[in-house]
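The complex is shown incomplete by one protein chain, all other protein chains being positioned as in the whole.
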Amino acid sequence: MKAGSNLEKAFAQGHFAVTSELGPPKGNDVGVVQRKVDFLRGCVDAVNVTDNQTAIVRMSSIATSALVVQMGMEPVMQMVTRDRNRIAMQSDLFGATALGIRNIVCLTGDHHTFGNQVNSKNVHDLDSVQLINMVKTMRDEKMLLGGEEKIEGDINMFIGGAANPFGDPFEFRALRTAKKAAAGVDFIQTQCIYDMERFKEWMKMIRDLGVHEKVHIMAGITPLKSAGMARYMAKNVSGITIPQAIIDRMAKAAKGAEEGIKICVEQIQEVREIEGVHGVHIMAIEWEQMIGRIVEQAGLLPRPQLE
Amino acid sequence: MIKAEQKSIEKLLEYLAPYGKIMLAGCGACVTVCQAGGEKDVALLASALRMARQKTGQPLEILEVTPARQCEPEFALELADPIGKVEAVLSVSCGVGVQTLARHFPATMIFPGVNTKFLGETVAHGVWEERCQACGDCLLEKTAGICPIARCAKQLLNGPCGGSSQGKCEIKQETDCAWQLIYDRSKSLGRLHRLTEMIPAKRWGVQSRDSGPRRIVREDLKV
Amino acid sequence: MSNFEPRIVAFCCEQSGVPAAEMAKSLKLEMPSDLEFVPVPCSGRIETLQLMKALESGADGVVVFACHEENCRYLQGNRRLKGRVGYAKRLIAGIGWEKERLDVFNLATNDGVKFAELLREKAEQLRPLGPSPGK
Partner (left out) sequence: MYQSVYGDKPSSSLQPIALEPEALVIGGGVVGLTAARELAREGVRTVIVERTQELGGGIRELRFFYDRNGDVREWLAELVSAVVGDGNITVLKGARLKRFEGRFGHFRAVIGMDGGEERLLSPSVVVLATGRLSRPSPAPDDDRVIGLAEMERLLEESPALPLDRQGRQVETIAFLLDRTDEDIKIHSVNAIKQAALLQERGCRAVVAARDLKVSAAGMEILYRRAREKGVLFFKYDAPPVLSPAENAINVSLEDATALRQEDRETFNLACDLVVAPESFAADPAMEELCRLLGIRPGVDGRPAEDNPQLQRIASNRRGIFLAGACRFPQLVSESLTEARAVVQEALALLGNGTYAPANPVAEVDPGKCAVCYTCARLCPHGAIGIEKYGERNVYAGPAAENGGAVWGAARVEPAACFGCGVCVAECPARAITLCR
């Protein structure tokens, strides 16, 4: 066991893991965190805590994750290389592990021009692959980046990364995930899947590289609320492709939300059959209350109590 | 070469408001090439400034000068006499020129006339694109001749990020994704295997500007 | 390889190297046989490129005879030359050639004896190194 986190145990004991995502408040209202945690309680093995997602200022992921730990749920702290240099990131890792946070997802993060601090100076001292390698070195060799100093204490983190099978150049995507595997990632959460064919093709390339044995792949799923949302995401969220069939289906449905949930559950069942997919990561942006229903309809309840 | 863009005329008029006689100093090198501060641009800007001030009733006398370069001490010192006769200087050379004049003429205010942008390539007539960040430790060998530090919005060394689609960067539709270019060129050079090895964290603090303002000394030439 | 006769190119400054060479000749001092003189108005005239070209096109050793540091007729010529020789030495060391293949010696006008001595020592030093790797 690398970190002994609940998520790691789920994978280790062969369960089909389920994680979701929680957006910290745009302020310090702990109640927001409490409410979202209560929605997810018992439905997921761990919950991602985003780090100023789309470069919009929110409570920091380390603080929110610590709160989630206090609230009795296991967080997956996301860390973006956009905002902190290697000094800040390594010291945050010390703090996070001390506060009982066991999972991390290393991301490059959205460009600051997408958010509400367009004039900020971005950092990008490291990129996601280098961050993964850094956390692994801190955990396995107890060394800081640069390798001079020994770390007092253990940095037991279950390291996660992201992957976007729908980005270009497609042939390189699997190779890049293999690169992250070599860098020391333990699990991968993909971008939300709508183009199932392309995802299957990507998974095949992953299997050909043998990456699925070294790394736990989690399929990213996002329920659509309405046809409008589908069209919006298809148009201006780059890296996401939504087949016309799904958009039409959403448009025809009387209640978009219900249809979205139905599609979502179908997708979960479909990805479960794909060899190498060890879990699902359900991202319901500001719709955390639906996670319970989705997980239940997908037959993934009750979540295993692991020790 | 260094690429720059002239500041707005309003901003320049705002700088020059308190003065009646100025020198407008161009530069015969980089800013001439990118049409921001060459002799023609100096003349153009000078007439615009004069006409603007004519309208307001306080005419502006402009001494137009374009030495070969503004970043050599000797060229700057050649402007000593004319600068003695003006109240301020508006230099439309890059930031280096403005600061060279500022160093050599402590008693004269030197205003920047352009915004120095980047070290870039002329992609087409009138189109210039950033190519180099002068990071001090060139890694173009690793990326088949395309620099992610200058041409990737997130300066990724192990790109592309999730947002690259149809070869374009998610941030600006007109910008090519550097890593798409790197991938394509590596593939055509048969060097794809290089992209599968992780490029380690860059030593920013030692060679890039993060190590503070940098200096090159060639002992063999210095004497 | 003991009877190997190194080919030496000697750049001589007209203010010091050339008079010293003439003095050595007139004194009929013993000097290496395979020797070529290149007179220059000042050692400052010698380019790094000429040092490299001499080595590249077959010289086993290149020496420069320049004036003493403070005596340059043209003020800084010999100090500039020293910088260039330093640069060239680092260059050839970098490509795995022996540093001894390039040297600079400071002379005065009347150093005929020292001139011949230095050339003999250099030939001696080059002999074990064998022909230049460039050949």
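The first chain written gets the first letter, and so on, giving A, B and C; residue counts start at 1 in each chain.
Please note the rule applied: contacts are C-beta pairs under 8 Å (C-beta built on N, C-alpha and C of every residue); 3 or more make two chains touch, one makes a residue touch a chain.
Here the structure is a predicted model, which is why all the values come from computation and not from measurement.
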Mind giving the shown chains that are in contact with the missing chain? B, C
Taking the full complex into account, find the residue in B:75, B:111, B:128 or B:204 that is in contact with the omitted chain. B:75
Among C:25, C:45, C:114 or C:127, which one is in touch with the chain left out? C:45
In the complete complex, which positions of chain B touch the hidden chain? 28, 32, 39, 64-69, 72, 74-75, 78, 81-82, 221
Identify the residues of chain C touching the omitted chain, counting contacts across the whole complex. 9, 36, 38-42, 44-47, 49-50, 53-54, 57-59, 70-77, 80, 84
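The definition used in the following text is that only the chains that are shown with their structure count from here on.
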Among line, ring, star, complete and other, which best matches the way these chains touch? line
Which chain's mean C-alpha position is the greatest distance from chain C's? A
Going by C-alpha centres, which chain would you call the most central? B
Whole-Å gap between the CA centroids of chain B and chain C: 45
Averaging C-alpha coordinates per chain, one finds the centres of chain A and chain C separated by a number of Å equal to 69
Could you list which residues of chain C touch at least two other chains? none
Of all residues in chain A, the ones touching two or more other chains: none
Note: in the complex, chain B contacts chain A through residues 153-167, 170-171, 177, 180, 183-184, 192, 195-202, 204
Under the stated contact criterion, what part of chain B meets chain C in this complex? 219-223
The answer for chain C against chain B in the complex is residues 48, 76, 79-80, 83-84, 86-87
